[in-house]
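Below is a slice of the complex: some chains, not all, each in place.
Chains here go by letter, A, B and C, matching the order in which they are written, and residues are numbered from 1 within each.
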């Protein structure tokens, strides 16, 4: 796309293969100044994380075409959606974006069914029933939005956006007001959706557990600027971001492969790439399936050797890679371990570090409780 | 299937009398007469703009003159009827009868802050005549600021009927039709221009029906009907 | 006896039907342009917006007779627009019921536009934006979101316009004349009676008739509006 050649940072022009959305946007709102360049990979969920008022919604609005940027461009795949220099501004309805707003914004004069089908192409019918069931709104189809509870309205708004079969999903805190179970179901549905039909998602959320569960990529926004951007796993390993990603129950994700199931105990055995194994709560996956395991930094204890007579079933031989004072918790150190070629983070009190005489390069056993694995996503 | 109707554009103050005349005419002629009532000025302007009128009956000469000046084929003009200007009071009023200009002044019959109702003296025909009459009996200056003027005679009379004003100046015909007012006095005929109702055919190619009806209107049968409503025939002087 | 007293005369029926026909067509022909103009004023910014806004309020600001006169000047057979209409389409508006509908429509137009505009401005643009993100183009947004949500204003505007057209007198009598069976609507018939001394009873009948018709149309609109509101009712009423 030669049309971009005039943009100031030519290095960013040739979007890396697999980029769904590329944008570089400037916008002034009162005293607030947004200036962000962002790429959203073609598959997977990109989380937009930042404190309240940092500019997340403003960015989404610019991408959606609800506001016009003061300068910059938005490109979706091969298509230029906005470009202030070329004076391009594709109208909202031709952008093929699915949007869930921070408020439900249901049409008060349409029944729930009408709201859901408003933007649904004919081909969407097949998914309608499934989605309605998943959202648990089957009994509400003939209601008017005025008679819905907060969470019900939110679910309809999500359904409405998903049924448009968009090329990109923009979700602005979509799951607020939903209860735990439903949230989990919807999150895993979203994950499946993005994987199955390669639908890129830009996902705004303040809920770090939600992001950790769903996101592949993370964009960190502070006061209208992008301050970090990349693979979620990578960012989580960066000790310098610990403070900024403070809300996150800091965690590591380990790559592993399903080996075997123990049906009696409802456990699954998985193997890491260096051959060590772990027992985790049963997964419904075939042996050989690659999976990711999320391990919270507070769920990893260290020992010089695997202790006897305890409830611990998982001990991973590891080597200490780095030790730094925690910026989140004054009493603790953040410890980075190498397990084979993967990194694993643990948080210990400084007292424990001293008493155990931990030092970089020393071998150690990482104790992880089976029940600590969050395998639900 | 009947011939085209004859449309007569008549001043609104003629409504009842004209309706009666038409009814009489239609009862022994096979023709459809359509009366169109509005103020003389409105009618004149409409005819000037091409209204489908056959005959125009104005309540004063001014608008007939105006129409004739509009470069329109106004046919022969007849002064059809006369009317008189009278002073009225509510039926229950204790104002004794008198002849205006003959000693007793109208102003002396009006209480403090009371008004004399008339038609608007600049354009409503009855008002124009009233102004002339008041001028000629020398009361115009005294009464000019004490007038209550309506946009037609009927409105002026309504004020007297409702006893909002103790006195009013209207046509003889109006005074006779209402039983809520009584005649207190009649203005001398020479105190104002004669009140005539000119009639003219305004259709450039009048049908026979039109001509016949016009002739009938000027005839004795019609005059008899109009007299019943208080109009007087134009003396052939 | 009672029945006869209540039963309507032919002339009365004629006036009623004519009134409904004329007011109905008046509202009919201004509805689409009225909504379009209201939408323009509510949602668009353009040069001359203030001028357009001012122009369309003229019928409200000028005395109806003046509006009727201006209509006669422009749409009369000798008027610049009327000439074009007549030569181009053989359409002649003055002195026809279509002309009366035009007069009623013109007088009612600002009321319609104002009410619709008020409602359009109250429609939450967030919902329109949401419809846009669901792939609806401008027209679909207009017809599925904006207008349905502006129903209260559409109803109010329509009923105001209908009532105004139903009661229209000054512009109608000036532009379309007072022709029985063609343009003599209820208010004109009422006027004609009022002009005639001694016809108060008949006038009162027509007055009551007007009121009844207006009340019926008002109640119908209230009922529709209530239904529309109830549908959208949220929990906090």
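We take it that contacts are C-beta pairs under 8 Å (C-beta built on N, C-alpha and C of every residue); 3 or more make two chains touch, one makes a residue touch a chain.
All values reported here derive from a predicted model rather than from experimental measurement.
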{"item": "Per-kind copy numbers - full assembly in this file", "value": "A x2, B x1, C x2"}
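Definition applied: only the chains that are shown with their structure count from here on.
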{"item": "Arrangement of touching chains [line / ring / star / complete / other]", "value": "line"}
{"item": "Chain with minimal offset from the mean of all protein Cα atoms", "value": "C"}
{"item": "Inter-chain centre distance, chain A versus chain B - centres from mean C-alpha coordinates, in Å", "value": "91"}
{"item": "Chain A-chain C separation of Cα centroids, rounded to whole Å", "value": "58"}
{"item": "Centroid spacing, where centroids are CA-atom means, of chain B and chain C in whole angstrom", "value": "35"}
{"item": "Multi-partner residues of chain C (at least 2 other chains)", "value": "none"}
{"item": "In the complex with chain C, residue positions of chain B that touch it", "value": "7, 12-13, 15-16, 34-38, 42-43, 45-46, 49-52, 152, 154, 157, 174, 177-179"}
{"item": "Chain C-touching residues of chain A, taken from the complex the two chains share", "value": "64, 66, 91-99, 101, 103, 105, 107-109, 118-119, 144, 146-147, 160-161, 164"}
{"item": "Chain C to chain A touching residues, read off their complex", "value": "126-127, 129-138, 141, 144-145, 148-149, 231-235"}
